[in-house]
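The complex appears here minus one protein chain, its other protein chains still in place.
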Amino acid sequence: MSLAASISVPSRSVSVDVDVSPGRTLALLGPNGAGKSTVLQSLAGLVDNDGPIRLNERMLDGVEPEHRRVGYVFQDYLLFPHLTVLENVAFGARAQGRGRVAARAAATEWLERLSIGELASRRPPQLSGGQQQRVALGRALASGPELLLLDEPLAALDVEIRDEVREELAAHIEDWGGLTVVVTHSFDDVTALAADVIVLEKGRATQRGTVRELIADPATSYVRRLVASWSED
Amino acid sequence: MKKSALILVAVLALAGCSTPVPTPTPTETVAADSLTGTINVFAAASLTGSFQEIADAFAEEDPDVEVVFNFGGSSGLATQIVEAAPADVFAAASPATMKTVTDAALTDGDPVDFASNVLEIAVAKGNPGGIVGLDDFANPDKTIALCAVEVPCGAASAKLFETAGITPSVDTYEQDVKAVLTKVEFGEVDAGLVYVTDVLDAGDAIEGIEIDSAPVKYPIATLAASTNKEAADAFVAFVLSDKGQSILKAAGFGTP
Partner (left out) sequence: MARRRSALAPALWVPAGLALGLLLLPLVALIVRAPWAALPTLLSEPTVAQALALSLGTAAIATAVCLVLGIPLAFVLGQSALWPAVPRRLLRALVTVPLVLPPVVGGVALLLLLGRRGLLGQWLPFTIPFTPAAVVIAQVFVSMPFLVIAVEGALRASDRRFEVAAATLGASRFTIFRRITLPLVAPGIASGALLCFTRSLGEFGATITFAGSFPGTTQTLPISTYLLLQTDPNAAIALSLVLMVVSVVVLLTLRDRWVPGVAS
């Protein structure tokens, strides 16, 4: 199980190799406009990529998004407003051909796992930010992905609940155990969620390594500043 | 345009509006040979060409009188008059429609017949439908347009077929003679039944086939609510005069 991708999107000046090992969540860290979302979109097939992408045993080059088995948790969740929470989470399985009853049963299990079982018949506009995030995660996971992408998963949440949600998210991701990439500009997210880090500045990787290596030896002033303000908390 | 006026009336009717209460035209007191002011003449659609000519000739005699026309289906005009539309003269295409107005006691004195009209078959130039006579109207293979029974032309047509003992195979009942002529001209129908004056008025595009039919009398009357009776009476007199009658005759109308 692994992801080996050569991300190259010249129109956005992004060029970076991305490798993910099982059980070791990769964080893509960088300031706004660094190209982090472009990397995710390339992996998901939403943006054309010039280089090869190998996910487990398959090459994803030229493969449509619906066939890549890459789950995506969007920064603003994009939960389908006209479907209930249960229908949202069951959507992936049903779209891939599972019967309605089976898909909903599996979705119910996921809701329980994420401790939001009681929200099953609510609709997304009625949910709080933290609840929406969990539904979005459940929806992506229930579609059976081989790779999970999270785009700034906590950015849309109130500061007060971020710490709590971050811990829960870390637990859920570990629980799932598959290949995971998290995009963030927050070092708190990096330390809580990831094992490995790639620092992306202006479309290029300026540092790679484990989280510990980053803290011990920041390579650029950007990283230095982040580490410094993080260690002050 | 008359057609738009008719449709406007329909729209207003469907919206439930009755025609608005008119503001009165200024009253004139004049000497007999220096008439002024405006008169509203409500006249049947078939009188469009001839009455405008009459108005022009009338203007030569009484240049200070402005004649404003409202042409339309006689039954519609009669309804408007009953609903207190501002009219000084009413010239109808049938005694029946004039009766609506006299029954409501809205005329100043009795109406006078000023012309008559006969029905005629109208076909497109060259008679592409190969119509010979009234019997063809019973042929289901021919496409036929008639005036709707609710308008005088239609009522006259119905009476004609009854007298002749023919059951027409009709494809459409149009809301006035102009609509019938349009269908004939466009080639949508093989023949229509309209008045001889309409056929003449339509020019080269329409040919007429004469038939044996009873003439329909056209009555005219000044209205009691008129605010310019002198000028209205003068106009009616002009219509009945030699000058007016010769204009009507040239248009195809028969004697009253």
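By letter and in written order, the chains are A and B; residue numbering begins at 1 in each of them.
Just so we're on the same page, contacts are C-beta pairs under 8 Å (C-beta built on N, C-alpha and C of every residue); 3 or more make two chains touch, one makes a residue touch a chain.
Model, not experiment: these values are computed from the prediction.
A.B. asks: Determine which one of B:91, B:106, B:121 or B:179 touches the chain that has been left out.
C.D. replies: For the chain that is not drawn, the touching residue is B:179.
A.B. asks: Pick out which of A:5, A:20 or A:70 touches the chain that's been left out of the picture.
C.D. replies: Checking each option in A:5, A:20 or A:70, the one touching the absent chain turns out to be A:70.
A.B. asks: Among A:4, A:78, A:155 or A:219, which one is in touch with the chain left out?
C.D. replies: Looking across A:4, A:78, A:155 or A:219, the contact with the absent chain belongs to A:78.
A.B. asks: Hey, which chain B residues sit against the chain that's not shown?
C.D. replies: 3-4, 6-7, 9-11, 13-18, 73, 75-76, 79, 143, 145, 148, 150-151, 170-175, 179, 182-183, 186-188
A.B. asks: Which parts of chain A are in contact with the chain that was left out?
C.D. replies: Within chain A, the residues touching the omitted chain are 44, 46, 64-72, 74, 78, 80-82, 91-92, 95-96, 139-140, 143-144.
The rule is simple: only the chains that are shown with their structure count from here on.
A.B. asks: Would you kindly tell me how far, in whole Å, the mean C-alpha position of chain B lies from that of chain A?
C.D. replies: Roughly 81 Å, centre to centre.
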